[in-house]
Each structure stands twice: as C-alpha cells, then as structure tokens.
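Just one protein chain is left out here, and the rest sit where they should.
Here is subunit A:
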C-alpha cells in the first residue's frame, strides 16, 4: 500500500499489557497536558475482567488511577466529557460519572447499574452516550433497544430505563450511535441499518439493507459513526472489509468506501477481513477541495487483519499501522486528534502520534 500524502510516518509505541484488551477509549481531560485512557481488560490467568483508568505520560507509560471489576467482560465502552458507559457480555450496563470528581475515585461505585432480564438477555452489542446529554442507548443480540436516562447524582433504580423496541430475538443489533438528541442508528446482520426517531416510536423510521451485491454472502455491522456536522449521513463498517456511508437523503444508494463485495474499480479495497471499528478522522484534512455535504469526510478504520488506516472517498487509503495480529478497537483523541490509541489482539496497546 502506497503511503501518500504523509511526509512522516506516525510514531508508534507498543505497550504490552499481559492481559487481553477488550476495548480502549481516550478520556476527555480538563488539562491539555494530561492524557487519560479508560481500558477494559480481561485477565485470562485469573479470569477477571476489569475496567481501569490510566494516565498516559509523555514517555508513553501507563499508570493506574482507578479500577473496577465488572460482573463479566466488557462488550462496548463509550466516554463523554462527563460520563463513561460500559456494557457487558452478560447484559448489564454500568455508567460512571466523571464530572466534578478526581479520576482516582471515578470507579469507586457505578452511578447507575442496570441489570436483569427486563433489560437485556444475553450480550449487549453496543452502547452510545448522547454527546453533552445524559441518555444512553443500548442494543443487544436479543433484539432489544433500551434507553437509560442517567439522571442527577445519586439517582438509582430501574425507573430511568425505557424499552424503545423489543425485537424478541427476531433481529439482533450489534452497534448503535446517536445522530441527534432524538435520533439514533442501529446496525446488525445483513449489513442492515435502522434509523430510529424517539418522536415516532414503535419501529424504525428508515431501514437500509445491503442491495449492492448480488452475491450470496452478507455481513454484520460492527461499528457506526455519525459526524456532528453531517447528521443525515451514517458511516458503517463490518464484515469483509466493508465500509460504507448511508445518506438518509438517498436511502437506496449507499456510498461504498471499501469492501470486497463490490466490483467497482473506483473503490479501494483495503482489507478483506472484518472492520471492527470506524470513526471519522478530524485530523485528516480532506484532500479534495470539494466540500459539499454529500461528500464523505475522511474516516479511520481498524481491521481483523491488523490494519489501521484512514480512508477517504475516491482517494488512496493511508495505512498508519500494519500489525501481524488483529486491531480490535481504536480511538482518536478528540482534544488532540493527532493521538490515536488502539488495542491489539496480542495483549498489547499501541499508541500513535501523528506528525
């Protein structure tokens, strides 16, 4: 893969953890000189999962600030400046408030824990926190879509949890992302995307189903992202290296950014294996001067075959990292987008600093 447009490759530090890293996120910090991470670990030697906050020093060493043991492994992790939400494979959701607290005490006790058969049965596929708000949406393999209101300090109980939809297992959801305070998008099998509007309850207001390939294989959506300035467009990544954008204004025509299912010569196929996570990359300035709202902004992906890359519509992909093992999750520091962190299959973390 040609490295283009980047004068220098990023600096890469690999930090072995001796534990499996289930998920990793930057934690927004108040001070510009401090960098914090929240990491979901799984220690196979003792069989214990843990959720930890670490501070990252300039010499790329991690030091533990706070730790908490969830009831089972973390399936999805999200952070906003004031909240951390973590869902588990056993179907529970745990939220922690970071506002007005020292990071050492964040994991002392969850602000809200939602557990039980009324919530989710089986693994939770994804959670998302509303930016600047206090609503957490969770979707699961059981086909349920739940909304949890994280209220004022000290408010506990199940009254703040609301069922938006119950698919009764007829569908399974694997990813979710807020689009606006009342809308969110879910993803699942068959490259299916569903657009939900809380003002029109009962069912999804728009559905997307892969119809670009006439082949016989399909896939699962693993990750969804929506850019705050383009709320009508939903970016999704999943099986077979597929990354596409679905614009609500042209619902039947997905814009395929990468994937093997297409015979389109214009689409660059970066990877043939599963794309585990996609995020818009605000660090990359669009190479094209065309800034129309229908153009898809640059996005970063990580894949099962160990590739971390930036892709852009109609451009050659830019590979940042090629590992011999899978990259399971990554996050771009929203305060300093040149910093990227990712979790590697072989029990380590890679920290990238882009020049």
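As a convention for this text, a residue touches a chain if its C-beta (ideal position, glycine included) is under 8 Å from a C-beta of that chain, and two chains touch if they have at least 3 such contacts; residues count from 1.
Quick note on the criterion: contacts and distances are computed from a predicted model.
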Per UniProt, the name of the complex member that is left out, chosen from "Origin recognition complex subunit 2", "Translocase of outer mitochondrial membrane 40 like", "Pyruvate dehydrogenase E1 component subunit beta" or "Nuclear pore complex protein Nup85": "Nuclear pore complex protein Nup85"
Listed residues A:80, A:172, A:223 or A:269, member touching the removed chain: A:172
Residue, one of A:115, A:189, A:248 or A:282, that touches the chain absent here: A:189
Contact residue for the chain not shown (choose from A:197, A:247, A:315 or A:347): A:347
Touch residues of subunit A, complete complex, unshown partner: 16, 18-20, 44-45, 47, 89, 121-123, 125, 141-143, 166-172, 174, 188-190, 192, 194, 202-204, 207, 209-211, 214-218, 220, 239, 272-274, 304-305, 324-326, 328, 345-347
